[in-house]
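A protein chain is absent from this complex, but the other protein chains hold their places.
Residue numbering begins at 1 within each chain, and the chains themselves are lettered A, B and C in the order written.
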Amino acid sequence: MYSFKNDYTEGAHPNILNALIESNFEQAEGYGEDGYTQKAVELLKQRIGRNDIDIHLLSGGTQTNLIAISAFLRPHEAVISANTGHILVHETGSVEATGHKIISIEESDGKLNYLHIKAVLEAHTDEHMVKPKLVYISNPTEIGTIYQREELEQISRCCKENNLILFMDGARLGSALCSEENSLELSDLGKLVDAFYIGGTKNGALLGEALVICCDSLKTDFRFHMKQKGALLAKGRLLGIQFLELFRDDLYFDLARHANKMAGLLRDEISKAGFRFLVNSPSNQLFPILPNRLITELQKNYAFYIWSELDSDHSAVRLVTSWATKEEAVLAFIEEMKMYN
Amino acid sequence: MYSFKNDYTEGAHPNILNALIESNFEQAEGYGEDGYTQKAVELLKQRIGRNDIDIHLLSGGTQTNLIAISAFLRPHEAVISANTGHILVHETGSVEATGHKIISIEESDGKLNYLHIKAVLEAHTDEHMVKPKLVYISNPTEIGTIYQREELEQISRCCKENNLILFMDGARLGSALCSEENSLELSDLGKLVDAFYIGGTKNGALLGEALVICCDSLKTDFRFHMKQKGALLAKGRLLGIQFLELFRDDLYFDLARHANKMAGLLRDEISKAGFRFLVNSPSNQLFPILPNRLITELQKNYAFYIWSELDSDHSAVRLVTSWATKEEAVLAFIEEMKMYN
Amino acid sequence: MYSFKNDYTEGAHPNILNALIESNFEQAEGYGEDGYTQKAVELLKQRIGRNDIDIHLLSGGTQTNLIAISAFLRPHEAVISANTGHILVHETGSVEATGHKIISIEESDGKLNYLHIKAVLEAHTDEHMVKPKLVYISNPTEIGTIYQREELEQISRCCKENNLILFMDGARLGSALCSEENSLELSDLGKLVDAFYIGGTKNGALLGEALVICCDSLKTDFRFHMKQKGALLAKGRLLGIQFLELFRDDLYFDLARHANKMAGLLRDEISKAGFRFLVNSPSNQLFPILPNRLITELQKNYAFYIWSELDSDHSAVRLVTSWATKEEAVLAFIEEMKMYN
Partner (left out) sequence: MYSFKNDYTEGAHPNILNALIESNFEQAEGYGEDGYTQKAVELLKQRIGRNDIDIHLLSGGTQTNLIAISAFLRPHEAVISANTGHILVHETGSVEATGHKIISIEESDGKLNYLHIKAVLEAHTDEHMVKPKLVYISNPTEIGTIYQREELEQISRCCKENNLILFMDGARLGSALCSEENSLELSDLGKLVDAFYIGGTKNGALLGEALVICCDSLKTDFRFHMKQKGALLAKGRLLGIQFLELFRDDLYFDLARHANKMAGLLRDEISKAGFRFLVNSPSNQLFPILPNRLITELQKNYAFYIWSELDSDHSAVRLVTSWATKEEAVLAFIEEMKMYN
């Protein structure tokens, strides 16, 4: 049984494990004040191309989302999110648990645009309603689509004009930035969004997300919020060492490119076999629509999620590739798909 | 410079790193539903001697405290804690941030007793005050003292009689249970407290605390709370593998014994040199009272915290040993202490 | 200028003011433990036909909703509400501010049905999502529609079968129960819902909502929650005296019938004049669709809200009547409407 269920099925890239072993008996300061973390932060600042940003290393996506959002907002302020947004559906109400409403936007491709935002602002008129204040987007989105530079520039402009905070969930940011359809650089994000994070967990780390705060007014006292929510690891070096390895020699992007390449293989062959997709997703998640009969056969040797049932005979499934996906597994999957088709 | 600042200065025990490497490319389920975590949980149940308990693996002490306490309490219910309690002072108001007041008890040795609890209950009479509901203790306490079986039995009985939840913070539980003065077994905890955790971060793990929920009514839906607070790691195997290593062959206790032995060496020699201690702490934290002049000399080669200034010439310092503390470093420290005394 | 903007434009029914004057210099216990409140509670229990219920008097609808819902739910549990629900849109995220997500249901007539609830339950499968636990309905709904007995019985059955709490917002309950289309009694509510409230503010009181808790497990410690959220009035008599007056001789229903009668007058004449309504609302709120030209004329002498713009020439407006609405004002409004039509 080979799994295409997600991109956190294996452990970590060997470079990371080696670095953990090499550094293991060095004594380091706790809570992220160690030298590894400092170096990782410096390296990330270089890659983003700005020195006047704050970077914090956290353990996971939900944790990063809830701490950033609750630190950035006052109690009456709300979040705007696509209705497929991870924070809206798959984080057990973690943002609401910190006191903030999420305003849900109906969309078809996982993406928000500036017109969505304007419509929300127009609908929220007075103190009997929450005050929309933070725009949450993820790149790639929950369904694997990615933002183009122009789209992000429009959203960014709309946010600036309306005094909104623009926050990008980058749990799979590597895959988006390395997509063949991508038009954004890491350095663009430093200019266009107020805060974003670079996901490590889904791209080769044991755990770890690097939160980048670009907007000055959002930086103050951020470590208090991390500690209060249980996110300051005593052995913060664990995160520092990992990001140091991921961004030394741009391993992070190599890993993402591999994931995308494996997804590309699947995408091409599934297309050639005559199947369509639920959505055009140029990143490491694919949503092909397959006959249920074929799905049943494939499930004998492969693990993946049924995403949605489309009619009595067809379903969309989700296939996810990662830095660790083996090309032979992909090829074998393709063979089986062809064989049973 | 050698550090006695804390017990999370080094990485992890080599067995753990080896296990991570060996398992690295196996595909495992996410979010703690992997086989390693299941095995670790089974092993812990054996060691505790009960099958009817729930065990969850989390990343750190503050995280575990805040999730357990907020999951266990209704909004108007409050916590009783010693005024030195970690949750009261050193967790950035994380419990209050989930909505719960902590009632602080003045004490001299870090420990609560059943009379403290009774006094709180008598002082809280109606709905204009919070309702005391959970008793928070830690073993060892914040200042290294430990609970004796009889003391814990009295507290446990008092809690049962008054329908209170008894919760034990075990961030350094290994050191307490392996102390020469200890009279408690892991299996006693399973009977006497409603929930407790077995700290891994401070006893050989990269990160990890095993929360044990003994009381049936506290078990329901606990994973929802973990997810909501950002504590379900995508690669939950990271925690499972570590606890499996720590409790396979009782490595956990060997590590704690080493830490205690190193503390014992320091304790004996500091005593022999004629110095007193702020408190009698039979675990891996010591609080000797030293002349400031001597402290200044020692600080040239050793890192440790000044705990409190006692008079213009003397201060109490905190020395912490761990599974990784090297005996030669301890001996060298003792030599320097004698030399400058 | 005469206002049809809402049903809280005037003060209180004169009986209430007289009762305040008569009782003014009697000394009474504070915080709702006075004799008036006790008598009001007894009287309400009689009207509802159950003695085994708890009744608490609060100041307003948002306050009652947020305290009841936050007292009833654990942190990971969520509310199901129609997408027009008052708590979802018009209470500044007050429920989310207590930590709970509201799951929004798309509907067309303001009402939830049991199929909506089942669909939510099916979509919420594990701990990565909130746990739906409380169904929020209001009667009449936000757009003036009312629940029929059979509809409520279906919802009630669905909630019981799925261990959900059924909560009814009754800010305008009088108008619903006195509607010509109504098939529910106050005593039915005591059997079919777990908690509901009887709105006083919008039916003749200065302020005041009577929360009725029918389900035993929801009763515990409720006054703690009221105090914690700032809802225990020092002079609780103010609420007791008002509900005593409202339910002595069933004044409450007389007042609601008057509001409905005034709405009926408007409804009939607007229909006769050839205008349609956004929704068939048999209570004290009407949503006629009028030409913008006519609206502009009417606004010269009458205050009311524009509810929604339907096309470039037509809008739906909201007309609200109350216990204090004067028949001559209604007739004059009708005259003007006819004149400018």
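Structure notes:
The criterion applied here is as follows: contacts are C-beta pairs under 8 Å (C-beta built on N, C-alpha and C of every residue); 3 or more make two chains touch, one makes a residue touch a chain.
The structure displayed is predicted, hence computed values, not measured ones.
Note that the absent chain touches A, B, C when the full complex is taken as a whole.
Shown as candidates are C:116, C:202, C:257 or C:318; the residue that touches the absent chain is C:202.
The hidden chain makes contact, of the residues C:102, C:238 or C:317, with C:238.
The omitted chain makes contact with just one of the residues C:44, C:67, C:134 or C:213: C:67. Counting the whole complex, the residues of chain C in touch with the unshown chain are 2-3, 5-6, 8-12, 14, 17, 20-21, 23-30, 59-67, 91-94, 97, 201-202, 206-207, 224, 227-235, 237-238, 324.
Although one chain is hidden here, its contacts on chain B can still be listed: residues 75-76, 78, 89-93, 96-102, 104, 127-130. Although one chain is not drawn, its touching partners on chain A can still be listed: residues 31, 70-71, 74-76, 98-99, 127-128, 130-131, 221, 223-228, 232.
Heads up, the rule we're going with is that only the chains that are shown with their structure count from here on.
The busiest chain interface, judged by C-beta pairs in contact, is A-B. Taking the mean of each chain's C-alpha atoms, the chain closest to the overall C-alpha centroid is A. Between the Cα centres of chain A and chain C there is a gap of 42 Å.
As a whole-number value, the distance joining the C-alpha centres of chain A and chain B reads 34 Å. Mean C-alpha position of chain B lies 51 Å from that of chain C.
Residues of chain A in contact with at least two other chains: 91-93, 97.
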